[in-house]
Every structure is written in structure tokens, then in C-alpha cells.
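Could you have a look at this structure, given as C-alpha cells, before my questions?
One protein chain omitted, others in place.
Take a look at chain A:
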Amino acid sequence: MEKTKFYDAVDKAPLPPKGADVLTTACDYCIVACGYKVYRWPVGTEGGPKASQNAFGVDFPTSALGAWVAPTQHNVVTHNGRKHNVVVVPDKDTEVVNLTGDSSIRGGTIAQKCYNPDKLTKDRLQRPLVRIHGSLVPVSWDFALDIAAEVANHVIDKHGVNAYSVKTFSYHFIENTYAITKYARRHVKTAAFTFHDTPSDVTSTPGFRDAGYDNFGAAYSDWGDADALMICGTDPYETKTVLFTQWIKPAIESGQKVVILNPRETAGVAFAKKYGAVHLDLYPGTDNVVVNAIARIIIENGWQDQDWIDKWVASKWETDSGFGQGTRNTPWQWRTTWGKFQTKGYEDWKKWLFAQDEYKLENASKISGVDPAKIVKAAEYMGKPIDGERPKTSIGIEKGFYWSNNTGNTEAIGALAAVVGAGGRPGQMIARFGGHQRGGQGGGKYPRNLSPEKVPGRRRRALDTDRWLVSGHTRMAHVIGTTWIQAMCGTTGLQAKFEELVTNNQHQVRSKDKQEIIATLKKRADSGGMVVINQDIYLIDPIGAKFADIVFPASGWGENDFMRANGERRLRLYQKFYDAPGESKPDWWIIAQLAKKMGFDGFDWENSNDVAEEAARFSRGSRKDFNMIKVDAHAKGITLHERMRQMGTTGIQGPVLRIEGELVGTVRLHDTTLELPETGAEKGNVFNKKLTHFNSQSGKVNMMKSPWGLFSDFWEWMKPQEDELWVTNGRINEKWQSGYDDTERRPYIKQRWPENFCEIHPDDAKKYGIKNGDEIMVYSKRVPIYKDTILGVKGDDYQFSSLMKNGHIDLIEASVKGIAMVTPAIKKGVLFMDFLDKRQPSNAIQARVVDWISGNYNYKMGVGKIKRIGGSIYQKEQHAMSFKPRNITGA
């Protein structure tokens, strides 16, 4: 039986003494990537409260915002084989990102992440494991790698490259993602490759790509410099905390007008509302109609930014000019084949917009459940001139928005941005706020032509690795730093398939002999079963604990020197400051050994810097182009990592240029106010179009249609019937991006969030007899599962209603448990659960049907019923959880 863990409320914490080593890093968690300092000193000594006695050089106690060490900011690690104290605190001296040395609850306590055999991180994976007789047995690296390499080569030779599927994190440092993509996409060349948050390797924001916006064009200052800020599908306070507390909150306090599109009211939303923010509390999946209704009202009133539109929106001829992505095989191009998206410029788009009934205010209000007066007010905030001056308007989006109606929503917001002149000027930008940090660096191109999935009309689409697996085509699954199963939708069916292909296959290893193990695993693959490699820092259930045949122990943050960028493309070095546990190794090293054993060339790196220097060349022209940092480093006779180390927590914003021997960062992309040197791109610099223009052939913004009809059949089908409610999900501040550390290994967070929860509106709760703290079950017999890998022939073959009609959708049952939280902070008719609780994954309820244009899941779309199971201990005991609403603002 599971015990509730409790927080040890200690009342002192060690101060680093004078002379402690000081290293810089950045937080490992959310996109914001606050700068941190690590103070390290041998155990046995401690600093004192006088300024002369501690490494901060200040007298304790300190006042608000001063240096401080909370007990959770201290840990004991091994450094060079010797025990050391570490204190990891936000950098109080920083002039970027986390001004004033701010931090979130996640980053603030990141010291707890370090491996410590006396703490809850003691279960870090330390040795390679191979499953023998059903148990994972420690083996040597060579033993595990030999098996993996030989079985992998066999699977590839006998069943084709796509039988070897790689599912990997996209963000966990440039060195690792470079090595993994080089291996999987350039050398193995498998089309069965994708990242942790999508079943296929596709763009997250198709509308941004079509319009020409980079996902991360904005600088953090732009969010604060806007007069009006539209926030779509997130509360930045919860999920990009310091972006809110340091950049947006002060702006709100100085009069910034905020528009928030989100069915839920959390702390940041409540705070903004105190200052007059408009909260558009919509039903899941209806963003598209609200956004287009706002655009319509703005244009009806003549509030559009006509000067911007005239200068920066592509005309008919500019729109037709091929987009520089080739005239045929572009993601944008095939869509135009069917006339669904492309327009002949602004006037044509406007004509289309006004011809759509659903975007009329009254209809949009009816579909979305948002008060029409609030939609009008949002339009006023974003467009209406004040004393003849247009407001500077910016738009930030995140997953609540682009994982609801992926293509429709992102196309719609792209057009609205052009209407209000957002994109391309300080304080007037459109971008993602961001989720994970930006640590992806492609080391090889996705082999699209090897994908058997083909979009009607023209091109092949990146393979949906979930459907591919469910169809039985995956014979070896290589899973790196993700749960795969719980992170996808309709997870129950996915887990059952893993069981069938792996655990229930007759070929199970029952010998300690390497060759016999290899022979057995080959037989499993040949018999239609599947072999699983899992590479991670902990043994994850079920992918590692139940399914993995081979487990590679990875090392991570603080255990190697790594590079990564944040949501304003700021590159920093995340320094190694302690010894990785046991024999764990960085992912790039693991991949390199495997690749070499499989016979691939080009993996002879000796250290992390070697990988980064090789990757630099491949970053050229990208949003985090860091090649010139390497050039600068070599000119100074040092390595790329050394040069990065010199830049500390400040780092530098990509793309990085080198002008007259000095490194120059790029504050924002598509910066129409930026002046580049007249001499042009000299000495290795790349002046990509995106520096001063948009990512389109003409460099201007493409006005795209966003038809509701591409999505409405799915939405109508999903819409709650009878006793059903919408079931949506999202993140929770206290453990967002850090769940793998927090949920299981931080007593305090475990105490705050011991189980998954379910927010329910008081009216709904009353109807179903549910009280705060009740254990509830959310269940559904209507979880649609898109099961087949099909070739699209006709234009609407991938449309939901066609898939349903043609028998490609199964309906399965699923249920998840949680603790009820009755709160008016969630819209009536909508349930909200934590997105990534591995034990009770709310994704089990969500539709496993990809957005048919883009190939992404619309994770926020689910429907189900709720019932009370009974009371819970949290109603009687007062140690864990809290049932207070998250939108309390004060007395």
C-alpha cells in the first residue's frame, strides 16, 4: 500500500562559505530557463551569517528579494569522487530572463534533482540492464550494447528501416538531440521516428509555418512592451512562471490590456482580471471561432493595422510564388491543392472571413460558450486606437490553443496577428510562449520519402509511429527519455498493444548467454513481436519497468556540460557540477557506442564539446544558429563550450552573428526594425531571411484561411451528450516540466499533489453529488482511436467523418481516477485533469485521432462522464493536498 510522503519542515539551511566554487547553469525545466548559480564546497564546512563568512558576501538575515538559501535548495553530491555540498539558487546578479534573481517553485528547488543516495533520487539508473527471466539484470555496457546493436541490425535488414522506431525527447540538450537525430535520421534513416509530444515528426504550429512566423521570434521584453497582450491556451504564470512574474506582471500593473483565451482561471488569469483583463472562457476546441470573430469585429470597426497590412502582407502574386520550399513537396503547397487555406492576399482573406457564418459574433459566442460582450471587449483591447494611437499588440500561444484544433487555430491566429500588426516589431510580436526548452539540433533530415503515409493529392507525410506500432509494423522500439505510452492519447489501447507485442510474445529471454539472448530477441521480432530499448535516468513504468528488454542509464543536467536555448533563443552552457551516478552516460555517448557497434561512421566523439562543435555547422541559418560562437572560440584558441562558459547565465540569443570580431546576438526574429551591416554576411555569418523578414518566399506574411469545417465534424462528434462533460487537461505550476523529478522524488510536491486531480465546476459537482476531496472516476466509452496507416486518395479521406465512415476509427473504453476539486475556476461543463500523471494518465480519455492536416494530436479534446467513488483521506487529514481554488487573489 502506498504511503503519503511528507515534507520535513527543517528550520535551517547551510550557507556556502567564502571560497566555495561558483558555477553557472540554467534551470532544467520550463522554456524560460532562468539563470542559476551553483555554489559547491566539500562537506564538513559551512558559511556563517556574517558577510565576511559566506560566499554571497551579505549579512543574514536578508530582506525581501535578497540572497537566501531555502532548505530545498541544498543537496549533497559527489564531485571528483568526494562528497560536496551544493546550493543551487537563482542568479541574483542576472540582467536577463529571471531579473532580480527570480525563480519558480520548480527551478527554485532544482537542487533536489541531483542524485543523492540518501534521498529520493537514490533510484537513479546506474547500470545497463537486460531483462532475463522477466527481471532487469545489471550487465556491462558492452554486453547491453552488443545485444542492442545486433538485434537492431537484424530488424533493419530483415524487416526494413521503418521496423526500427525511435521515439525521443526533442529538447534535452543540443549535444544529445544532435547525436540521436544523426543516428536515427541520417544513418538508420527510419521514417518511424518522432519526438516525445507527437506521434509523427511534424511541425507543432502549421499555421505559423504557413503564415511565415517563427515559433520563437519574440524576445521576452516584447511580452512586456506590448500595450495589449493576447494569451492563448495557457496561463503563463503556471507554466512559464518567470516570463509572467518578471515580464508580463509589471506590464499589467502599468496598464497592459490582457486578453486570455482559456477555459480555466488560474492565479495569473485571476491577477490579470483584477487589472481588467478579458477572460475568454471557451469550450475546448472552439478557439478558432473566437479568434475569427475578434478579427471580424476589428475589421468591421476599421481598427485593422492597414499600414502594416499594406506593407507586410503578401499579395496574390507573392503568395503564389512557391514559398521557397519547392513548388510541389511543401506542406503548405499540398493544402493549397484543395483550396482550403490559400488566399490571394488580405482582401481575399477578408472576403472569405465575412462569408463564414460561424465567425459572426452571435454564432461564435454560441459555439464557444463565451459571452459576446467579452469577445467585443477583446477586439477593442487588441485593435481600438486610444487617442488616435493604435495599441501595440502582441500574441502568445501555447498548447491549450494549438493542441485543441492544431491547424485551424494556428492558421486563424496567424491571420489575426497580421490584422492587428503583431509580428515584426518590438512589443508587437506573435510567437509561442513555449513548453520545453529549445534543445533540438537536427543531425539528419527526416526521411520523408520512406514514410508509407501519403496525403491526398501529393506528398508523403511523416509516419504516425503510434498507428504504425498498433498496426504491428514496429519490431524494435528505441525509446529515449519519454514514457511514450502515457504521453500519447488514448493510452489504454497503446499500452495493451505493447503488452501484446512485448510481454505476451512467446520469445522471452531465459538465458544469461549473450548469443542466446540475441537469438531470442531476433525471434521475437521475426514472429511479429517487438523488442524495446529504453534510455532514461529513472526506470519508468511501464516503458522501462514492464516493457524494456534493454535499459541504458542516462546522465543529464549538472552531470555533463550541455548547451541549450530558451524561449527567446538564448543559448547557455549548462555546466557539469557533479559526478553522474554509477555508470550512467550522456545520451550522445550511448548513441555513439550503439552506432559504432552497428557499423556507422562519424560517431567518434570524445566529449560533449566535440558533439557541440560538430552540431554547430548544422545550426547555421536556424533560429539558434551558434556556429559563429564556435568560430569565435577557435579564433580565441578555446573550445565552443569554453566560450559558452565565459558567457555565464547571460549567454547569447541566437542566431548569433560575428561582426568585426564581436559576437552579436539576435534580440527578435522577423525584426523589421533591425539594420544588418551593409557589408552583408561576411566570414561565415549567415544572414537568414528570418532576421528581418518572415519565413515565406516573399518574406511577407501569408494570409491563410482557417476553415472551421475541417474540424467541426470531429468537434460535433466529441461534443458531450447526455451525462457527458468535456474532459480537457493541462499542466499544474508546482510540477510542470519537472514531474519526473517532482511527482515521485520531492516529498513536498508529492504532499501538495499526491494524486491526479479533477477540477469540476460547483454546478456540475452538485449535479453528480461530488464534494471537494472525493475520489472520482472519469470514464468514457467514446474514446476514438484512429487505428490504420492509410494512403489518402481523395481530398477528404483523412477528415474525421470519412475515417469514421470508412472504418478506420475504433471506439474504446477508458477510465482514470482522481481527487475532485470543486472550483468555479473551471468552466461549467468542463473537467480538467493533470496532463501527465503517469499513474492516472488523463490522456487515456483523450481522442487518439490526429489533426488530419498536420498529424499532431489534439490532446485537449476529450469527453467523458464522472462519478463519485467515495471519500478520500484528504478530507480527513490535513497534511496533503489543498482544496482552495487557484484563483484567489487576496483578502
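Some points to look at:
Following the convention adopted for this analysis, a contact is a pair of C-beta atoms (placed from the backbone, for glycine too) under 8 Å apart; a residue touches a chain by one contact, two chains touch by 3 or more; residues count from 1.
Here is the rule we go by: contacts and distances are computed from a predicted model.
A single chain of the complex does not appear, and UniProt lists its protein name as "Arsenate reductase (Azurin) small subunit", one of "Glucose-6-phosphate 1-dehydrogenase", "Peptide/nickel transport system ATP-binding protein", "ABC transporter permease" or "Arsenate reductase (Azurin) small subunit".
Looking at A:L65, A:I386 or A:A635, the residue that reaches the missing chain in the full complex is A:L65. Contact with the undisplayed chain is limited, among A:A211, A:A267 or A:I294, to A:A267.
Among A:E734, A:D797 or A:D834, only A:E734 touches the chain that is left out of the view.
From the options A:R620, A:R752, A:K771 or A:K828, the residue with contact to the chain not on display is A:R752. If you put the hidden chain back, the residue from A:S140, A:S254, A:N806 or A:S882 that touches it is A:S882. For chain A, the list of residues touching the undisplayed chain reads 1-15, 49, 60-66, 68-73, 100, 102-105, 108-109, 120, 237-238, 241, 245, 249, 266-268, 271, 733-734, 747-748, 751-752, 755, 775, 869-870, 872-873, 876-882, 884-886, 888-891.
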